[in-house]
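Missing here is one protein chain; the remaining ones are kept as they sit in the complex.
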Amino acid sequence: MTSISAKLDDISTGAGGADLSGAQVSRLGSCWTLYLLTLRQHLHGRRWIALAVLFMLPAGLAVVIQSTRARAPDTFLDFLLSWILIPQALLPLIALLYASGIIQDEQEDQTITYLLIRPLPKWLLYIVKMIATWTTTVVLVVLLTVLTYAAIYIRSDVPVADVAARCFKTAAIQSLAVVTYCSIFGLLGLLTKRSLIVGILYTVVVEGLFANLPLSVRMSTVIYYTRIMAYRTLSFGVTWPNGDQNDVAAEAWFLDVASDPQLKEHPRLLSCVLVLSVISVVCTVIAAALCSQREFHVKTPEKD
Amino acid sequence: MPIIDQGYQHWSGELSGQAWRWLAITRRGVKTALQGRWIRLAILVAWLPALVLAFVLCMWGLVERQSDLVETFKPFLTGLLGRPVVAGPREYRVEIWTLCFHYFLTWELGFIMILVLMAGPNLVSQDLRCNALPLYFSRPLRRIDYFAGKLGVIATLIGLIVIGPILVAYSLGLLFSLDITIVRDTLPILFGSITYGVIVAISAGLLMLAMSSLTRNSRYVALLWLGVWLITGTVSVVLIQVDQAQRSRAVGARYHRWDNEQFLSAELDAAKHDWRPLVSYTANLRRMEESLIHTNAAWQKLIELTPVGQRGRLMFNLVDTQYPWYWSAGVLIGLAVLSACVLNLTVKSLDRIK
Partner (left out) sequence: MTPIVTFQDVSKWYGNVIGINKLTVDIGPGVTGLLGPNGAGKSTLLQLATGQLYPSQGAVRVLGQHVWNHADLNRRIGLCPEQDAFYEWMTGWDFVFTCARLTGLSRRAARSAAERTISSVGMEPHQNRAIGGYSKGMRQRIKMAQALVHDPEVLFLDEPLTGTDPLARRELMDIITRIGNEGKSVLVSSHVLYEVQALTSNIVLLNRGRLVAHGNVRQIRDLIDKHPHHIKIECDGFRQLAARMVGWDDVEGVRVIAKDRALMVETHDPDAFYGRLPSLSLEDGLAIKSVYSDDDNLEAVFKYLVEL
């Protein structure tokens, strides 16, 4: 290292003249960097293989179903894939994959130290990472929805504009749902080390069981509001090859459209949006508050 | 100052036999797993169905002996099982025992999935993460010993909630029956159940180990396991639903009721060639369970006792298990081979570790 002395002089002049007292120092810049770092963490590595399988699943299923026996009605397939498979199984899984590890992954990998020693308060750190997680999951959900719709309607005679409108509405509703799931699982990740198990139990018991009971308890689930939004904005009437017609969503979701066609007993579209948004914000704020008071142990015993 | 050789210190003492070296890994792994509060809790909860099984088998023993102790339950049993069964319980012993074990194993499958989810993800991924493989392979352990040791952890946990309770419940059932012929009648059920437990342990164990070797992050392993468990199940249900909906709509709304025996017979015929349940990992395991303890035969015998027109409720139980069992066996063997290949590729012995 012949030039080591000269290089040492560089350090002594202030890391290349980095003047931290001036306007060069910006918290917004730090946040943006953390946001980009989190996005990169989400998207690098072999996780793509698992994600690609998940993404292709509904679309692949649509192709398989359409190519076996007689073609299923498009709306029925749309309902099964976009409104049963995706919100019931894929959205919670994607949210669980990304959100429950926002802090836990950094802690397990012991890289959290590099974030904690930067001039970013811990609550801001959490919020920025959560926003990045929302971004990733929403982009993924939009991709997932577009792929699924393309596979379902590719050979359909439904006008492209109608399919695009339906796809847009579905993507918007599911994005809101995944944002809410992320916020809930992010909070779980700070409340318990077993966030994955608790998250799965939540998904199975609350979003799986409670949501499918024709009782008011379903109003405590994310999927209920997602379904109401879907039902208020999309049509789920299916016409079968033999001429039978039925409303698959109303039947499957226990919506009594016969006596209450306007769904007056259920929240309105705006209320659903508000409920999910408020849940997301409240969970994120609570988690950020927890985060700001929390010690993140690296190389020291966990118990305090 | 004495200079001591800092190189590899060869063990100069006696070594135990190669055949049991994996046991050290299993013992350590089980100990670690059982230190977890959640795992202990899951095992305790998983024993609840075993209590029910033991209770029902004991009660059935008393019914067979026409004991006064069960006199008060007889009207209830008659309503549930039908007069012929309660009047001649010994003739239906095999069917009742089979269905008791079937329901127990169905419940336990859920617990097995949860327990493997809790105990399995760390098994290999943790070793990869901490670069701990040299700790194993710098000793006279082969890769097969390592895999067997890790598999042993999952097998032990599954044994704790399936095979152990089965043996206890079976023994209690025999004790309350006081009839030696019961051993002859029910031994195939016992062997079938234990074989099923072993199949699940090997299949789930290998699959989990393979997944655990794919990544250093145990959370991703758990999510992969969830994918195999829940996503394959949901996909299978979606495929079956679409197929059934198309068939039922083709014949008209009034005809496709699930209590319509004619419709159910048609569905049973269609299910004989249906590949869709194969997509679900747990459906394949359930199919193996059915073929090992002959659940379908038990249902068939009970269906014959039911008056025509009221058989729909029982026939419904047969729909999922009509396709050949060896299809499921093929899927499970394929998965096991795939898992073994993955393990072979991802867990290298010491000389190949970076």
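By letter and in written order, the chains are A and B; residue numbering begins at 1 in each of them.
Basically, contacts are C-beta pairs under 8 Å (C-beta built on N, C-alpha and C of every residue); 3 or more make two chains touch, one makes a residue touch a chain.
Note that this is a predicted model, so its numbers are computed, not measured.
I'm checking contacts with the chain that's been left out. Which of A:A50, A:V63 or A:L116 qualifies?
Here the residue in touch with the unshown chain is A:L116.
Extract the touching residues of chain A with respect to the undisplayed chain.
Residues of chain A in contact with the hidden chain: 1, 4, 7-8, 10-12, 14-20, 24-27, 29-30, 32-34, 37, 41, 44-45, 109-111, 113-122, 124, 292, 295-304.
One rule holds in what follows: only the chains that are shown with their structure count from here on.
Rounded to the nearest whole Å, what is the centre-to-centre distance of chain A and chain B, using the mean of the C-alpha atoms as each centre?
32
Using the touch definition from the top, list the residues of chain B that touch chain A in their complex.
Spelled out, the residues of chain B in touch with chain A are 38, 117-118, 214-215, 217, 219-220, 222-224, 226-227, 230-231, 234-235, 238-239, 241-243, 245-246, 249-250, 252-253.
Help me check something: in the complex, which residues belonging to chain A touch chain B?
46-47, 50, 53-54, 57, 61, 64-65, 68-70, 72, 76-77, 80-81, 84-85, 88-90, 93, 96-97, 100-101, 104-105, 108, 194, 196-197, 200, 240-242, 244
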